[in-house]
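Missing here: one protein chain of the complex. Every other protein chain is in place.
Chain lettering (A, B, C, D and E) follows the sequence in which the chains are written, and residue indices restart at 1 in each chain.
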Amino acid sequence: MSNVLNFGIPKGSLENATVELFKKAGWQISISSRSYFPGVDDNEMHCKLIRPQEMGKYVERGTIDAGIAGRDWVRENEADVVEVCEMVYSKVSRRPARWVLVVGSDSTVQGPEDLHGATISTELVGFTKRYFAERNIPVNVEFSWGATEAKVVDGLCDAIVEVTETGSTIKANGLRIVCDLMESVPVLLASTSAWADPWKREKIEQIATLLKSSLAAEGMVGLKMNAPASRIEAITKVLPSLKNPTISHLYNSDWLSVESIMSEKEVRRVVPELLKLGAEGIIEYPLNKII
Amino acid sequence: MSNVLNFGIPKGSLENATVELFKKAGWQISISSRSYFPGVDDNEMHCKLIRPQEMGKYVERGTIDAGIAGRDWVRENEADVVEVCEMVYSKVSRRPARWVLVVGSDSTVQGPEDLHGATISTELVGFTKRYFAERNIPVNVEFSWGATEAKVVDGLCDAIVEVTETGSTIKANGLRIVCDLMESVPVLLASTSAWADPWKREKIEQIATLLKSSLAAEGMVGLKMNAPASRIEAITKVLPSLKNPTISHLYNSDWLSVESIMSEKEVRRVVPELLKLGAEGIIEYPLNKII
Amino acid sequence: MSNVLNFGIPKGSLENATVELFKKAGWQISISSRSYFPGVDDNEMHCKLIRPQEMGKYVERGTIDAGIAGRDWVRENEADVVEVCEMVYSKVSRRPARWVLVVGSDSTVQGPEDLHGATISTELVGFTKRYFAERNIPVNVEFSWGATEAKVVDGLCDAIVEVTETGSTIKANGLRIVCDLMESVPVLLASTSAWADPWKREKIEQIATLLKSSLAAEGMVGLKMNAPASRIEAITKVLPSLKNPTISHLYNSDWLSVESIMSEKEVRRVVPELLKLGAEGIIEYPLNKII
Amino acid sequence: MSNVLNFGIPKGSLENATVELFKKAGWQISISSRSYFPGVDDNEMHCKLIRPQEMGKYVERGTIDAGIAGRDWVRENEADVVEVCEMVYSKVSRRPARWVLVVGSDSTVQGPEDLHGATISTELVGFTKRYFAERNIPVNVEFSWGATEAKVVDGLCDAIVEVTETGSTIKANGLRIVCDLMESVPVLLASTSAWADPWKREKIEQIATLLKSSLAAEGMVGLKMNAPASRIEAITKVLPSLKNPTISHLYNSDWLSVESIMSEKEVRRVVPELLKLGAEGIIEYPLNKII
Amino acid sequence: MSNVLNFGIPKGSLENATVELFKKAGWQISISSRSYFPGVDDNEMHCKLIRPQEMGKYVERGTIDAGIAGRDWVRENEADVVEVCEMVYSKVSRRPARWVLVVGSDSTVQGPEDLHGATISTELVGFTKRYFAERNIPVNVEFSWGATEAKVVDGLCDAIVEVTETGSTIKANGLRIVCDLMESVPVLLASTSAWADPWKREKIEQIATLLKSSLAAEGMVGLKMNAPASRIEAITKVLPSLKNPTISHLYNSDWLSVESIMSEKEVRRVVPELLKLGAEGIIEYPLNKII
Partner (left out) sequence: MSNVLNFGIPKGSLENATVELFKKAGWQISISSRSYFPGVDDNEMHCKLIRPQEMGKYVERGTIDAGIAGRDWVRENEADVVEVCEMVYSKVSRRPARWVLVVGSDSTVQGPEDLHGATISTELVGFTKRYFAERNIPVNVEFSWGATEAKVVDGLCDAIVEVTETGSTIKANGLRIVCDLMESVPVLLASTSAWADPWKREKIEQIATLLKSSLAAEGMVGLKMNAPASRIEAITKVLPSLKNPTISHLYNSDWLSVESIMSEKEVRRVVPELLKLGAEGIIEYPLNKII
């Protein structure tokens, strides 16, 4: 059945955000606690819940055609897949995940090279081994099932490689970040065979376009106002230059209707200036997508 | 006081959805756990919470002028009322309720005619009696206070007539649906006397119009774009033909502004085509009502 | 550092509503349970959580430049500050707070003058003392740490001065409101020194403009329709006169596009009339701000 | 299979209390939200969840051998069953349910006889009809699906017959209780055939004994102390006379150990007196059952 | 009515613990969210909810006869009352509250004497003024409505006097404790007039005895075992000497039954030793009260 795309939804910390994003993009994905196969209102898609750690492997094998997972796990598995695009889920609240090298606060380690012969605990064993091997630093890397911070606090290992967004958990455990090893964002992956299939590639690109349109609309709004034709140049200059404003004549009048897309932060700056320039009837309305 | 409409809000499973729908339609209904008389910000309405099972009776008597209830209970009570319109509360998540004839999975019953002389448990005694009487099948219909599925599982009766949306609870109890007896959606009812009163009828029609406008906007969005005048015909063809797009000139330009209403599903299909046809500055914005 | 505005967020009952309002206005304020210094995505602001009771004092001293608090507490403290504007947080759900004089339901007190020599419990000691002193009525005013209603029920005092929105708690405790002493709404305060500093004043006015724009959009929507040019006058008359509608030509047609801003309540009234006048393609869309 | 007792657990308001009581009595009943057949750790029992309204009917028919339900519904259905014993679930928190005759607070009705020709709404149609028929008062009794209070408030009927524990909901709705019609407690029912079967009767009596033992221990405790032999008579007199205290010699001593069962309220009274009489080492310990 | 004791339950942080303690002591106190007058199953008591800050004042005036509140607020108000006994609510989880003098972590203040001329924020204004006045240190004490830590962080004052149990909130805010000023535990207060009334005093002492008995039983258990008469001395020595064990003869045997009260911690130590000494059938059972 060539006209169905097998798509992997990342189970776990990205799960709800992914479903939410698809909803904004126009797809209803319904996850039931009793099934690993979420429903979706698109006959051309079949969804599966897959751990981010395994997404790369199954996309590489072509078991699924495409999916979303953190770039960290794609690299950990050295999966041979097509990275279609990045998905920076939220400009406002979510920062990229950082994998950092961490030691106890009283450690003398200043850089990776000081860990010669040390034991390092991490969930990202493959990446960590390669990182140190590339730098010719012999280390003993152990797989950690979680609670990794506790291990260095308690002397069970010399250092850890752990993921963090703000570093606050690490500080709260009295540990110190030596340096960043990798930054990771969610990515949309495709298998090489799906990418080579025209129908599947078009479907994947459709999904990518709409997901990115929804992400692009985050924190963005539409601003609409009436302006005297005589002031239209000055007003246009004040508006953000990202996209040209849409300007149209008003009926039986020499006023113009001006409409522009901008971020909420730009609204804070722009509104006082527009008022000074004589704009009237300014309204702000929400957007779903910017394509 | 002829300028007040007594309106029945269905207590129970439709209650929150009804309040939510009125909110989208522009009425704030506030339900207090201590009172059966919800407040409403419209001096021309007076609301009461009424069980769906009793809505038909009270509308028929004119005790209330209009109300919302499932069509199943209106038919059960053979209420002599005006059905103003259907209210399909949500195209996305809610399916019509189906009243089905159900037997144990090891029963040999294949149709209603096989239930000659049987005992049937149901909350919908009147409808069920009439259904079998019309087919000249003598049965013993017993009123069930709930937990109706359990009765057929346990041999307390031979079959049940029960309501379901997806059939999953019935399957989970190891039962089998013999056939559908009735499909039911919420309906807006009016008493014959209110319908004959010009002021009340106009008020009921106002409510009906705005409730339906809100329902019509579910899953629908506005799509706005700029298009070169030369491509306007091709672009117009791609857009759904439900409503004509609104097209206007842009200021000092031979581009046009095009605006169209469509469902989120159509957006998924339309956007890639619009991009190919040269549309620019495409944005999607949410809608409250489509009238 | 003159280009930072120290701003006081009112801790307690107004806290969430204030954060929500700033969010609508375009500022992300993030409150952590572990810190009294909320983050804000504006380098020109520094926020602090401050009790409404103390807001006036700290603004008066210039410790903070501006803040939001109930007018009651500003008056209680007789703070010498600039009241920039009122913030009626929600036209729909929140009424102004009223400070009322309350006695037991079997009391013979009919007005403040009947309380000669009485003991009055209240959280608003200063205001209450001044209120009775201005009327030459000698009373004994005691500070109450809360649960003030209980004190008059139980005979611990003769009357109380307490805040209420609807009076229902007072009635539920079997008490009687003698009269209103003060009505209070949240206000945006500025220190006299910040108001004299051009940069700070402009910043405070920017905040005030955007907060008020968000409040103004509550319960308001945009209505857009197509209308035959011949009916445009009649249609325009039906629309609320608050703001002129925006009217523009449609492409290759003698129809016009009409767009107007109104409250959801007006929509209820207007839509049936517009339909009668031949308007078509009517849609309603949400608004974020009306400036 | 004669050695299994089919037992009905009342679904609804008594459900959790019944499971809790069986647990105290030594039976683990596990109710799953997906099944109407609770599990029980006793091979001699088979449980079913049954609405109290239908319990009498199914016990009467012998479909189930025994069960627990309110006496009100047993009487409503005029079920021909054996009432084994009352189950006063909690001396502390639960009062008997009262079915009361209720009218609007401005009604002139003073007794049932004033309702000649009136319409009465109730869930207990059979009982209400018989009640008025026995007194030769012609009334029209209508079945109410719930929210019965609202009907009399709103003039949909003249009076209601409704269940209450404290009367507070009735007062909160501004209604007035005319008189009590029936008091109801949960009862343990048996079918006449099960009661005639020696094995089933013994099983039912075992259950009754242990449930009653658990109920009897509510609010009861054991008090143990050492007492000089010389004071034993005085001390014994102070103890509640419900059961004789257990007294035994202490080793190598002329002191006695005294142990007695009493309610927590009696402990409050008894302890100060025991201390005055020279009792020492007084401890209080909890009880599970008093048989 | 001399045979009723008016008793104050402390509203707020001690409220639930107080109700729980009375429950263990044999009194059911039921607090309704709608009333300030909790019910109690003792005709000789009448309860009121009173803020701890005001408890001393109302007990001093005799408005209530007795009550429970923190000693800190009794001292703050310099209330002239009888302190009947301390109530150390929980040996396990609750430590005494400490009022401490706190400064910023970079402050140079080492003792109260370094605060000459400083501004101090606190809820405990009276106590703090007296504390510094007794030491002849002039300071400016301001009442704080809460969020007191924030004030010293932010430079709104030089130091604070704040309550803490473990000091962790203070550390989390980056502050430093200079020294402890007062330790506070809940106390049972009586008015001088109630204490002089024989009936009221006896009632208060009854309450005190039973509350203390319940507190004494926290973390305590009963241990019961059988022991050969020949080893009874060695076994007795191992048992805690707080109370003599209760020893009695067994029937037709030269074994003895030994029963002793001890803490759960002592059980951990004692059990291995008892097993070595030949004790058999050791069981541990829970206690409600130790009087």
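By our rule, contacts are C-beta pairs under 8 Å (C-beta built on N, C-alpha and C of every residue); 3 or more make two chains touch, one makes a residue touch a chain.
As the structure is a computational prediction, the values presented were derived from the model and not from experiment.
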{"item": "Interface partners of the hidden chain - shown chains only, full complex considered", "value": "A, D, E"}
{"item": "Contact partner of the left-out chain, one of D:129, D:231 or D:249", "value": "D:249"}
{"item": "Touch residues of subunit A, complete complex, unshown partner", "value": "11, 34-37, 48-51, 53-54, 58, 63, 144-147, 149-150, 153-156, 172-173"}
{"item": "Where the missing chain touches subunit E, by residue", "value": "92, 221, 226, 248-252, 257, 264-265, 267-268, 271-272, 275, 281-286"}
{"item": "Subunit D residues that touch the omitted chain in the full complex", "value": "25-28, 41-42, 202, 205-206, 209-210, 213, 217, 222, 232, 243-244, 246-249, 256, 261, 285-291"}
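One rule holds for everything that comes next: only the chains that are shown with their structure count from here on.
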{"item": "Intersection of contact partners for subunit C and subunit D", "value": "B, E"}
{"item": "Pair from B-D, C-E or A-C with over half of its contact pairs in common with A-B", "value": "A-C"}
{"item": "Most distant chain from subunit E by Cα centroid", "value": "B"}
{"item": "Sites on subunit C at which at least two other chains make contact", "value": "248-249, 285-286"}
{"item": "Contact graph of the chains (line, ring, star, complete, other)", "value": "other"}
